[in-house]
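Every protein chain except one is present and positioned as in the full complex.
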Amino acid sequence: MHVTIEQAEKAIAAARQKALALGTQMCIAVVDSGGVLKAFHRMDDAWVGSVDISIKKAKTAVFFGMPTGQIGKLSQPGGPLYGIEHSNDGLVTFPGGLPIVDKDGVMIGAVGVSGSSVENDHAVASAGVATLGVAELPEHPWRT
Amino acid sequence: MHVTIEQAEKAIAAARQKALALGTQMCIAVVDSGGVLKAFHRMDDAWVGSVDISIKKAKTAVFFGMPTGQIGKLSQPGGPLYGIEHSNDGLVTFPGGLPIVDKDGVMIGAVGVSGSSVENDHAVASAGVATLGVAELPEHPWRT
Amino acid sequence: MHVTIEQAEKAIAAARQKALALGTQMCIAVVDSGGVLKAFHRMDDAWVGSVDISIKKAKTAVFFGMPTGQIGKLSQPGGPLYGIEHSNDGLVTFPGGLPIVDKDGVMIGAVGVSGSSVENDHAVASAGVATLGVAELPEHPWRT
Partner (left out) sequence: MHVTIEQAEKAIAAARQKALALGTQMCIAVVDSGGVLKAFHRMDDAWVGSVDISIKKAKTAVFFGMPTGQIGKLSQPGGPLYGIEHSNDGLVTFPGGLPIVDKDGVMIGAVGVSGSSVENDHAVASAGVATLGVAELPEHPWRT
């Protein structure tokens, strides 16, 4: 199952609302369960460099079915996934990318956010995901 | 001057409306006057391959300040710009990308559309541009 | 607002002057506020590898509105932005890239320098920026 455009826009609206509440300017990307861009929103005055980062965060979250920050813990020097960022035309593995898992435990896509501290990026992505489901996948396989 | 996110969303809404009226499923991209992605919308069931094409059409229109189809007439075999598509990490030079020129004659960005025939793509992009201005640049320079 | 070519050449002339005073051979790049190359100067005998680094430093500084070295402090192993260099077709996050902020607090572009120690690179970039404004952005948004 893929996130619909209606769902993607709902997630972006909620994320944007959170970004405004935090006084930040964010890039917000939504990808489907195959990692393909579904919707994108760059707030006025957001960093130009955040366009690519937000999209890569969303893709990274879908590619491995987990929050980007979780992958980043494994990709540190000496860690089991050291250097994974070199794959897939570039991953971003710090917080701000979250899978969207619907009520049936199916991953339907992901939200990626960039434009402020990683804590704010994560909070804004969470607000987007919360409108559609949760960010945690159940143990069993999930792909549609 | 760059297109604002409010303007970009207005253009996408109008383009989407036109796409629905034509019974098509489109990818619609808006870039700013530097060619950087501002907003993106993929209708449900749109071709996956149209994501990149719509974004490249919007970029191509801004890169040269003219409709993509106009460049495509010059880039045919034997034409003066044959092969220009190999520049700038890939251009798309058939119809569906249009500059957005405001009432002061300033190019503020571009709309790129992909997902159906080039006639339909062009019509949908035109509907997006029409909400914000025109697609023709005056003779004098435009960049901010 | 974008840096003009006259401003870009003024910055390059001052940076070159500083490079000569330090007895170094530098690549000096200036990009506009969208990260697009405006002017470039490779001194005789400068490292060939510095061409790309100087341009990427200038882009990185504009992409996030801060000195490249500041990003590098955050992108170390264990840091919040670890691996950010994999985004945007490659960032350079050690010193030598500086935003150009004009007297109105608007970021009009950036200077990127490569060819010697990072201390020298930074000093040469600073000399370029100083002819046009400062390298620090005010809190409020800056994009035109």
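Order of writing sets the chain letters: A, B and C. Residues in each chain are counted from 1.
The rule is short, and it goes like this: a contact is a pair of C-beta atoms (placed from the backbone, for glycine too) under 8 Å apart; a residue touches a chain by one contact, two chains touch by 3 or more.
Worth saying up front: this structure is predicted, and the values here are computed from it rather than measured.
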| item | value |
| --- | --- |
| Missing chain: touched chains present in the view | B, C |
| Residue among C:V36, C:L74, C:V106 or C:L137 touching the omitted chain | C:V36 |
| Contact partner of the left-out chain, one of C:V51, C:L74, C:V106 or C:V134 | C:V51 |
| Touching residues (missing chain, whole complex) on chain B | 34-35, 60, 62-65, 77-78, 80-84, 86-89, 91, 141-143 |
| Chain not shown, touching residues in chain C | 4-5, 9, 34, 36-44, 48, 51 |
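Here is the rule we go by: only the chains that are shown with their structure count from here on.
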| item | value |
| --- | --- |
| Among all chain pairs, the one with the most C-beta contacts | A-C |
| For chain A paired with chain B, centre-to-centre distance based on mean C-alpha positions, whole Å | 27 |
| Centroid distance [mean C-alpha coordinates] between chain C and chain B, Å | 31 |
| Residues within chain A bordering two or more other chains | 44, 48 |
